[in-house]
Structure formats: C-alpha cells, structure tokens
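Below: one structure, written as structure tokens.
Missing here is one protein chain; the remaining ones are kept as they sit in the complex.
A and B label the chains in the order they appear, each numbered from 1.
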Amino acid sequence: MDPLIFGFLLSDGLINGALYALVALALVLVFAVTRAILIPLGEWVLFAPLTQAMLLEGKLPGTVWLSAGLLLIWAGLDRRRGRTPLWLFLAALGVVGVGFLGRSVPALAFLAALLVVLPIGPASFRIFFEPLPGASVLVYLILAVGLHFVFQGLGLAFFGPEQFRLPALWPGEAALAGLPVPRQGILLILAAAVLMVLLYLFFRRSLYGKALRAAAVNRIGARLAGISVREAGRVAFLLATGIGALAGLLVAPLSNASYEMGFLLGLKGFVAAIVAGLVSYPLAVAGGVLVGVLESFSSFFASAYKEAIVFALLLPVLAWRSVSSRVLEEEE
Amino acid sequence: MRKGLVWLGAFVLATALAQAEVRVGVTLSATGPAASLGIPEKNTLLLIEAGKLDRMPKGVTVRFFILDDGTDPTAAVKNTKKLIQENRVHLIIGGTTSPNSLAMIDAVAEAGVPFISLAAAKAIVAPVDEKRYWVFKTPQTDELMSQAVVQDMVARGYKTVAYLGFNTAYGEGWAREFEKAAKAAGLEVVASERYSPKDTSVTGQVLKILSRRPDAVLIGAAGTPAVLPQRTLVEKGYKGQIYQTHGVANPAFLKVGGEFVENTLLPAGPILVAAQLPDAFPSKRVALTYIAAYEAAHGVGSYSTFGGHAYDAWLIARDAIERALQKADPGDLAAFRKALRDAIEGTRGVVGTHGVFNLSPTDHLGLKFEEAAVIVRVKDGKWELERSFR
Partner (left out) sequence: MTAVLLLLLLVLPWIVPPFYQTLFVFYAIATLVVLGLHLLTGLAGLTSFGQAAFMGVAGYTSALLALRLGVSPWLGLLAGLLATLVFALVLGLLTVRLKGHYLPLATIAWQVALYIVMGSWVALTGGRTGLSDLPPVAVFGFELRDPRAYHYLAWGLLLLYALGLYRLIHSRHGRMIRALKGDAVAAASFGARPPSLRLWTFVLAALGAGLAGWLYAHFVRFVNPSPFSLEASIFYLIMAVVGGVGSFAGAFLGAGLLTGLEQWLKDLVPLVLGKSGNYEVIAYGLILVAILHLAPRGLWPWIEARLPRRVPDPPEGEGLPARAEPVEEEILLEVEGICKSFGGLLAVNRLSFSVRRGEILGLIGPNGAGKSTTFHLIAGVLRPDRGRVRFRGQEITGRFPFETVRMGLVRTFQHPHLFPEMTVLENAMLGTYPRTRAPMLASMLGLDRTEERRAAVEAFRALERVGLAEKAFLKAGALSLGEQRKLEVARALAADPVLLLLDEPAAGLRAGEKRALAALIRRLRDEGITVLLVDHDMELVMRLVDRVVVMHYGEKIAEGPPEAVQRDPAVREAYLGGVT
C-alpha cells in the first residue's frame, strides 16, 4: 500500500477517532455517575453546530426556546426549593439573551451555540431521569431511547432535513510529516486528549470528582462527601453535554452537520465506551481511536461493508476484554 | 335493535350524499433518511389540497389522507393498508423511496387500488404484470437518468469513470443502472464505492477512487449529504469532472456545497431549469406555474424536482378522475377504483413539470427520454442548462 494513502487513512481515522473518543468520554462520564446510557447525547452533539449555523444565518433556532423551556420546567419542578427556581428562571432568560446576542454578533455564534445547548443536558436529567432513582440499566436505556426520539423529532422540526456547512475555527491545512492534515482535525484531536487528561485528573485527584464517582456506587458515602446523588447526576449530564457539544462544534466544519447524524455517532461512541468497560477514560479514548481507524481503513478496502467489518472485528475485541476484565455480573 | 337500524339508515344516507367525494391516500417519507425528498412532496400535496396550486376535478370534492412512513417499508405497507381499508381511498399516491413503493405493490394489487408511485426504480412499473397492472409512477427511472449521464460522458470523450453512492436503495439503484449503461457505452467503471448519508468522513472511499485515476466520478446521492464526497474529492486534489444525480436538485445542496460543487454536472428533470428552457419545450409553462406557486408558499428558490413528481402525479390523477367519473360512481368503491385505474392507463398528453405523460398498457410511466431529462451545470451557485437531448 502506498505510504501516502496509508498516512491519509491513518490521519482520517485519528480525526474521526477523536470525535468518537469525545462522545465516548461523555458517555462513560454519565454512565459512571448515573448508570444511564445517554443515547440522546448524539442529538445534542449535533444541536450545537446546527444552532451555530442558524445563528450565522441570522435566525433564532428552536434550540433556544427548547433550552429555555426545559429550564423553566425545571424551575417549576423545584418551585419549593428556596432560591433555585429564581436562578433557573434567570438562566432561562440568559439562554434567550445569549441566543439573540449570537444572532447579531457572528463572532460569538460558536460560544452562544455552546451556551444554548449546555442546559439541555442537566435539565433533561432533572425532568426525565431524577424522578426514577435507582431504576435498572435497561429501564434507563429505554428512557434514553424515548428521549432520543423526542430530540431527533425536535431536530427535524427545528433545522429541517438538510445539512448545514460551518466555517472552520482554524482554517487551512498543516503539514505533518509531509502529510497535509486539516488544522480543524488537529483541534479535535487536541480537544479529545486534553479532555481525557482533565477528566482523569478530575475523577482521580479532586475531592469533588471522587465524590461524584462515589455517588454511583454508594449513596451514603457520597452524601458524606458532600454531594447528593441528584446533584451528581446533574453535574455529570452538564459535563457530558458540554463535551458532546464541543465535539459537535469542532467536527461540523470538517463534515457538515444534519439532525439525523446523531444516532450513528452516539452508537460509535457507545462502542468505544464499552470497549473501555464504561469505566476508564484513557481506554475510552483508545476505543474511539480504534473504531475510527478501523472504519477509515475498511472504508478504503470495502466501503459497502464498512460497518459490517468494523462491528465484526469488534467481536474478538469484546471477547478478549470480557475475559481479561474483572467486570462483575450485571445486577439487573 | 331499532336504534341500530336508524343508525344504519343514517349511514346509508350519509354515504349516498357524500358520493361525490373522491378520496386520495398518500404515504410519504416526511421523516427519516428520505425526508429531504418526502417533505417537498408533502408540501406540494398540501398546497394542492388547499387549492393553491391547481383546480379540483369537476363534479367532485377530493379528500386527501396524508401519512408519514418514516422511510420504512413496513410503515409504508401499514399506511397503505390503513388508507385502503380504513379510509377507503380510491387512489394512492406516494412511496417516496423505491423499497417503500415496491413493498406497497402487493397491498394495492391485492385490494385493486390504483397507485401512483413517486420513486425512481424501474422495477416498480416494469414489466407490467398482474400486480403492476395497478401501479404507475411519475419520476424518471434511474435507468433513464443513467442514460442521460452516460450520453453526456461519452460526448465529452471520457473513458474511465468511478461511482461513489449512498448505501441506500437510491445509491444502489444508481449503481446498478449506471454501471450497466456505462458498460454498454464502452466506459470502464474503475471503482464503485458506497457511503452512508450519515457518515462524517468519506476519505477512505475517495482515496480509493483517486488511486484509480478516473476521468469522471459520479456521486449517487440525494440532498445535502451528496456534498461531503464531492468536497473530499476536491480537497484531496481531484481534477476530473464530477457528476451528481438529480437527487441533489434542491437549493440546500447549492448552499451547503458552495464553491466545492461549482461546475458539477447532473441529469435532472427539465423543471430544474424551467426558466432557461426554450419556449417550445412542452413542460416549461406547467413547471413555471408550479414553481411560482411553491415559492409563494415556501420562499424563493425553495422548489425541488421531487415536489414536481408529486404535482405530476396529481395532474395525472385529476385528469383521470374526471374521465373515470363518466364510467363509474365513487360511491361504488371497487368499480370506481377500477375505472380510475383504466383512466390513468389511458392518460394521453398530460403535460407535467417533468415532461408529457402518455401512458399505455405496457408503459406505466409514459415519459419520453428527450423531454424528461436534461443535463444541468452548477454555475455561480445556480442551476444552468448545459444540454438538452431534444
């Protein structure tokens, strides 16, 4: 094989792998804290660039009202909790304000899109997941599938069926070892690496991170560490939405974005997350890169069977991981 | 018991009074992967229902029942059965994609309901057998469109071509018909690759194609997902001619494609460049009327060729309903369905947005190649008529 083609395929695989890795990081984060497999994350990943695209066109996207609306419902649910509803109400106002600001100042559209999408995650946790504490993994999964339908339907209603094109944050190509690589792709890889390290440190070193992890395993222990299971869930969803939205904003200039890309993206991120046993951040990144590179090479050799090859090659990896890891039997 | 009789009487009376109603069932892919095709089709039919596009047939009211099948053949079959059995429709229009239309054939043939499909595959109406007796369609077949592409490629002196298409029924139909037509015309197909409309990268496929150095590449895709392969080809330095299919003929493709899709060639129904057609082109006037009405409702530049197929189906249906009314009474469900089928098959000289429809017992599409296909070039972000086969 031509070394140039090999290099191109490898760099393409790494860029896609970084995207899957980011999604996998978010999924691992949510699962570790709440035991929910966050399927609608795929939709939220796309909501961010689509929101940005609409803002750049001078339109106010439906996500602004969705985000504000979810915050208001949250405020309604927490109406008896002191000042909380007031803050939530202000946050909803803030989201609308940010939307209008992003519409009128194109330079701020990127940031505005991130801020608009961010509350959707924690608000969804509060409204849909919190009322069902301690449900089984399967019930959470089906709940997540239901939300995936809702958000995908909303995506079509807000953005229509077509793709949007977005300007690169860092345009042009850089030469790496004689190989032209899009700078935007390098950004994506850097983001995945940095976030992996940060998450790893956050959960291993910081007290708050340890308490978050504890919340999934042991409710009382978490409370002793000063964090409630509810709060842990919201924080996990917030971080996951942020990582996902950032991934979406970074990848969209490379490949365009449409509302229906989310599910497949989420699925591949999920695959990477499972390869990591749904617990380890470095392994999640490794899993993402594995899926990305496998995909890139199989799309060169047999594009019609690309997914079949990727998933079939996963089976031995799964068998090996299953044998070598000390995962306990699922309690449900 | 007596109460039941009264109700029965009322029902019979109501049926008798409502006999001047023709019911048209529609099932479209307004969501799911084919939504960019199904939505303009649905919009067009909603415009017709609202009376903003065309008049109603004389002497009857027409009622529409419009359902979404989410681009799922099973749902399309369920919808079809629901429309036939529950809404007791006289005619079915729809089946946005080829699998959906193919799946619906059995259901309509079984019940004896005429069906005008909006999908591309030739197998939907050919050969006209016992079942396809009931099935008609308005879009050009992928075979017909492939002919247009191949003729253009040959005329430009290309020798080697590559194909990169969707891994859906749309891309598959094009792969089959295009490769057949290309071989027949002496072109060598050096690569045939697939990708998913939801893919975020097609670098692998594009590298493979580049390594075979074809004179031209045909991208068999629909809507904006067709941009990514073209963009990747351009970014990776491909200098040959890039062809798209009529599936991209919507404004979003131009907007998202931008400079990457400049100078693309594609086959399309003449409606796409209606204003540039010579006045003698038969479908020009109808197409312009349709475009004006559609743009009035959905904005300038919003029309697509797919809505045109739905409009053509309606034009055939309206014409046929008027003739069928002389043969049978809509109150008699089976008789009117049969009469309507016969009337559709007897369609002569109905001018639509994509050409003139002349149907016959052996041809349930009825378009002439010369009138139904043109080659269009993307120039300065606009569609420009490149070649007409007339």
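We take it that contacts are C-beta pairs under 8 Å (C-beta built on N, C-alpha and C of every residue); 3 or more make two chains touch, one makes a residue touch a chain.
All figures in this text were calculated on a predicted structure; none of them were measured in a lab.
The hidden chain, counted over the whole complex, makes contact with A, B. Across A:Ser104, A:Ser206, A:Ser228 or A:Ser322, the residue that sits in touch with the chain not pictured is A:Ser322. Of the listed positions B:Gly70, B:Pro139, B:Pro214 or B:Pro330, the one in contact with the omitted chain in the full complex is B:Gly70. Among B:Ser98, B:Ser201 or B:Gln241, only B:Ser98 touches the chain left out of the display. Interface note for the absent chain: among A:Leu19, A:Leu56, A:Leu147 or A:Ile227, the touching residue is A:Leu147. Seen across the whole complex, the unshown chain contacts chain B at 30-31, 35, 42-43, 46, 66-68, 70-75, 77-79, 81-82, 84-86, 98-99, 102-103, 105-106, 110, 121, 123, 131, 167-169, 172-173, 176, 194.
Take chain A: the residues that touch the chain left off the picture are 128, 131-132, 135-136, 138-139, 141-143, 145-154, 156-157, 267, 270-271, 274, 277-278, 304-308, 311-312, 314-315, 318-319, 321-322, 325, 327-330, 332.
The rule is simple: only the chains that are shown with their structure count from here on.
Chain contact summary for the complex, chain B toward chain A: residues 31-33, 35-36, 39, 167, 193-205, 207-208, 211, 223-225, 227-228, 236, 250, 252-253, 255-256, 258.
Chain A makes touch with chain B in their complex at residues 2, 5, 8-9, 12, 15-16, 19, 153, 156, 160-165, 251, 254-256, 258, 260-261, 263-265, 295-301, 303-304, 306-307.
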